[in-house]
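Every protein chain but one is kept in place in this view of the complex.
The block that comes next holds subunit A.
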Amino acid sequence: MIEFEGVTKRYSSASGAAVDDFSLVVPRGTTTVLVGSSGCGKTTLLRMVNRMVDPTRGRVLLDGEDVAGRDPVALRRSVGYVMQNSGLLPHRTAAQNVAVVPRLAGRDRAAARSRSLELLELVGLDPELADRYPAQLSGGQQQRVGVARGLAAEGDVLLMDEPFGAVDPVVRGELQHELLRIQRELSRTILFITHDVEEAFLLGEEVVILSRGGHVEQRGTPADVLAAPANEFVAAFVGAHRRDRRLRVDERDGVRLVVDGRDRPLGVLTDEAP
């Protein structure tokens, strides 16, 4: 469980707060997505969990324990962290990049290697690619390695900072579904960042919509947010007024078609449960 308690961060006394009095609870084994536009403080919030950034005021608790009291190095070893643009070490192969984490946790080389290969398989990386260097992998493959490295941490918390932001939409879709599958298998406590609302709605059991300064505009399940946007900001952000979000049923020849605001047919309405 991750808890933010009235967290504020000022990078310098002159500038405004990057994050101002933010509170949130991420229950164990669930995925919470922070979504907001560039510069609203998402990365700052995420990095306070593993003490890459220390809050100016307030506390961050992991399973009830204030992280400020933990040794930053030990804390980071136990918390999975997937960075934007993968952040792989260029002079290490895919397998070595993942093995870094168990090695730092004190595993011997052989154990770290087998753990690394296991995780690379879990994230769907072709085993033939395990001994390639990051420069020899596509962006999507690098992100898979990044996710495997995040999963290699032994703690249950996984921080993901726009992990799929830099890959094309098709690969992004694949990676998102891989993540859902992995999460069904592992039930980690995931704090996920994105500025893509579709991604937030797909992955998050709870989504938190942020505006500048880490200000919470609304939090809730994707359905809650879409059904009842708290204010104009949220409505605009999630595109509640967008024509492709306004769906209606159109009966043709006894078949109930679902069409969007541009009359594009999206599917057929049925009474069968999935």
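In this text, contacts are C-beta pairs under 8 Å (C-beta built on N, C-alpha and C of every residue); 3 or more make two chains touch, one makes a residue touch a chain; residues count from 1.
Just so it is clear, contacts and distances are computed from a predicted model.
Novice: Which one, "Indolepyruvate oxidoreductase subunit IorA", "Carbon-monoxide dehydrogenase medium subunit", "RNA polymerase sigma-70 factor, ECF subfamily" or "ABC transporter permease subunit", is the UniProt name for the chain you do not see?
Specialist: Matching the unshown chain against "Indolepyruvate oxidoreductase subunit IorA", "Carbon-monoxide dehydrogenase medium subunit", "RNA polymerase sigma-70 factor, ECF subfamily" or "ABC transporter permease subunit" yields "ABC transporter permease subunit".
Novice: Can you tell me which of A:1, A:104 or A:122 touches the chain that was removed from the display?
Specialist: Counting the whole complex, the residue in contact with the absent chain is A:104.
Novice: Hey, which of A:135, A:170, A:223 or A:273 is the one touching the hidden chain?
Specialist: Answer from the full complex: A:135 touches the omitted chain.
Novice: Touch as defined at the start, partner being the missing chain; which of A:67, A:83 or A:151 qualifies?
Specialist: Among A:67, A:83 or A:151, only A:83 touches the chain that is not shown.
Novice: Counting contacts across the full complex, list the positions on subunit A that touch the omitted chain.
Specialist: Its contact residues with the unshown chain are 50, 52, 73-78, 81, 83, 85, 87-93, 100-101, 104, 133-136, 149.
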